[in-house]
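Showing subunit A:
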Amino acid sequence: MHWQYVIPGYVIVFAGLGVYTASLMSRLRSAARKIPEEKRAFLE
Partner candidate 1 sequence: MFELLRDARMVLGKDLLIERSSRVVTAQVVPFAVMILILFGFGISPDLRILDSTATVAPSVLSRVTPGLLFLAVLFASLLAIGRSFGVEANDGTLDGLRMAGLDPAGIFLGKAGAVVVQLLGVSAVVTSGAFLFFSVRIEWSVARAVLGVTTAGAAITAIAAAGTLYSALAAGQRERESLVPLLVIPVLAPVLLGASQATEAALFGAVADGWPWVAALAAFAALYVGAGILSFETLLEDM
Partner candidate 2 sequence: MTLDSRDPAPSAAGDLQDKELVQLQGVVCLMGGFPALAGLDLTVGSGEIVGLRGANGAGKTTVLRLCAGLVTLSRGSGSVLGHDLGTRAGRRSTRKAVGLLGHDTSLYDDLTVEQNVRFWARANRAAEPDVLAAMDHLGVAGRVATVKVAGLSAGQRRRTALAILVARRPRLWLLDEPHAGLDHDGRNLLDQLLMDAAAAGATIMVATHDVGRIDDILTRTVIVHGGTVHEHPIRPIGRPGGTDV
Partner candidate 3 sequence: MSSIARKLAGPSSSRGTRILGALALVSTVLLLLLGLIWSPREVDQADAVRLMYVHVPSAVVGLYFAFGVTLVGSIVYLRKQSDFWDLMAHAGAEIGVLFCAFVLVTGALWGRPTWGVYWEWDPRITSTTVTLVLYLGYLAVRRMDLDPVVRSRRAAILGIISFANLLIVKQSVEWWRGLHQGSTVGIDTQMDGLMFFTLAWGVLTFTLIFAWLLMHRFRLAWYEHQAAAVSLDDAIAARRGEHRSSLAGEAI
């Protein structure tokens, strides 16, 4: 019962996380290209 509400909820949350992660990764890659290699390493 009520699966029609549960499934969209889970889909939105986890797809949302996926999309955000993917965009974060692409932003990271393009940002990394703009700085020299030696400056990329930093505090863990």
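Definition applied: a residue touches a chain if its C-beta (ideal position, glycine included) is under 8 Å from a C-beta of that chain, and two chains touch if they have at least 3 such contacts; residues count from 1.
On how the list was made: all candidates are chains of the complex that A comes from, given by their letters.
No experiment lies behind these values; they were computed from the predicted model shown.
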- request: Scan 1, 2 or 3 and return whichever one touches subunit A in the complex.
  value: 3
Message: Under the stated contact criterion, what part of subunit A meets candidate 3 in this complex?
response: 1-3, 5-6, 8-10, 12-14, 16-17, 20-21, 24-25, 27-29, 31-32, 34-36, 39-40, 42-44
